[in-house]
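A single protein chain has been omitted from the complex, and every remaining protein chain is retained in its original position.
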Amino acid sequence: MRLMLVLLGLLGAFAAPLAAQDRLPPAPYAYEQLRDPAKEARAKALMEELRCLVCQGQSIADSDAPLAGDMRHEVRSKIAAGESPDEIKAWLVARYGNWVSYDPPFDGATAFLWLGPLLFLLLGGWLAFGRFRRGASDDAEDSA
Amino acid sequence: MTNRWVLFVPLAIMGLLFGAFIYRLVTPAETLIQSQWIDKPMPLFDLPPATAGVAGLKSSQLADGKPRLVNVFASWCIPCRAEAPQLEALKAAGVPIDGIAIRDRPEDVAMFLREYGNPFDRIGSDMQSSVQIALGSSGVPETFLIDGKGVIREQIQGVILAEQVPEIVAKLEAMK
């Protein structure tokens, strides 16, 4: 199944066809880090949760697509200018919607996504622990 | 198990799962990412000319009272070539068109204009896609309908088709 992922990768960003691509060098901050390690760490963390717009399921932190490079440049430039990762993310979400972030917000449409696992765990726990209680009380039945 | 209904829970979950599958098979996913920056003022920018002989583009110039199109394109973009005749037709219909050239070199833009015509009043050069990103645009070509106050009213993704031309003219007329 990983085959398909890779096929997508091959056909998508990391082996982008040369013909339909610009011939400009990448933006300065596309492949260059910020000098301040603390700022770079913040930029890196943000880039890892931003979705590349033109790839199949890759973050902008690990795509060679030119637009992903330009988005990295945008993120690093804004971080360098002192903006916080949350501000940058909000700025991008205002333009591309929640699709651009791999970290979905908690709202009406995603409530079940975030709470579903908890509900599942509680329901399963309730069923399982019901067993334990009974199990502990009637040891005699065990030999039956 | 004392609660017999519990035994039907897996079946119910499977039903939901299959509901999602059927929904997706019936309504295939929309692959284009639409801009959310609609009915909002044009982001501020001041782009240098994309090539010699054509003016650059400033966002303040887009609020001069005349509704217009802003076409996001690139010389390296093959569908953009197919769009050129429709842009010419729009220009002939009296629609002002400005261009934003994405990640492009001046000599390539010049060649593109020579070969496919120049319907643009101004072309700004967006070397690092920063204006494209500020517009919420994710590909080329894309066209934005701007009203006279410089507010983005609509985004058209992909090539403008010949049959869309009169529609666009009418929409811009209505914004006047």
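Order of writing sets the labels: A and B. Residues in every chain begin at 1.
Going forward, a contact is a pair of C-beta atoms (placed from the backbone, for glycine too) under 8 Å apart; a residue touches a chain by one contact, two chains touch by 3 or more.
As a working rule, contacts and distances are computed from a predicted model.
From the set "SWIM-type domain-containing protein", "Oligopeptide transport ATP-binding protein OppD", "ABC transporter permease" or "Heme lyase NrfEFG subunit NrfE", the protein name that UniProt assigns to the chain left out of the figure is "Heme lyase NrfEFG subunit NrfE". On the side of chain B, the interface with the absent chain consists of residues 1, 4, 7-8, 10-11, 14, 17-18, 20-25, 28-31, 33, using the contact rule stated above.
Taking the complete complex into account, residues 1-12, 14-20, 25-26, 31-33, 44, 48-49, 51, 56-59, 61-64, 97-104, 107-110, 112-114, 116-117, 120-121, 124-125, 128-129, 131-132, 134-136, 138-139, 141-142 of chain A touch the chain not shown.
By definition in this document, only the chains that are shown with their structure count from here on.
Those residues of chain A that touch chain B in the shared complex are 19-24, 27, 53-54, 66-67, 70-71, 73-74, 92-97, 99-100, 127.
The touching residues of chain B, when paired with chain A in their complex, are 6, 33-37, 74, 76-78, 102-105, 108, 127-130, 132-136, 138-139.
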